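Can you keep this structure in mind? I'll have questions shortly.
With one protein chain held back, the other chains of the complex are shown just where they sit.
And then chain A:
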Amino acid sequence: MSASLENLETQLEMFIENVRQIRIIVSDFQPQGQSVLNQKIQSLVTGLQEVDKLKSQVHDILVPTEVFDYIDQGRNPQLYTKDCIDKALAKNEEVKGKIDSYKRFKSHLLTELSKTFPNEIAKYKAIRGGE
């Protein structure tokens, strides 16, 4: 998985580098640069072919669309991961708090009920296996 991603990354970087070089050639074009430019354009096509070949290796990788919003706003996509981790942790703590509270409530309720309804609670505990 990571090897295929690295491969794709390398190909994309090469493609971008090619585009950057074309930009430099084109920004102040010299007549003798035409053959180099043609070569570069052909290598763009080759680069696209290479990227196209790699799509089968990464088709099972799922990317949350929310990451694109971060990238589109010029923000570091790792911030999305960080936000997700923070949210998951906060929710985890919240649910743990609820579960712990319910456990305490249950034991308190049983204690209080056994004071008022000792027989019923004894039966209840017998059914529940001493919970």
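Basically, a contact is a pair of C-beta atoms (placed from the backbone, for glycine too) under 8 Å apart; a residue touches a chain by one contact, two chains touch by 3 or more; residues count from 1.
Here is the rule we use: contacts and distances are computed from a predicted model.
S.K.: If you look up the hidden chain in UniProt, what protein name do you find among "Dynein axonemal assembly factor 10", "Dynactin subunit 4", "Mediator of RNA polymerase II transcription subunit 19" or "Ig-like domain-containing protein"?
M.R.: Answer from the UniProt record of the missing subunit chain: "Mediator of RNA polymerase II transcription subunit 19".
S.K.: Just checking the interface: what residues of chain A touch the absent partner chain?
M.R.: Contact residues on chain A toward the absent chain are 10-11, 13-14, 16-18, 20-21, 23-31, 34, 37-38, 41-43, 45-46, 48-49, 52, 65, 68-69, 71-79, 81-82, 85-86, 88-89, 91-92, 95-96, 98-100, 120, 123-124, 126-128, 131.
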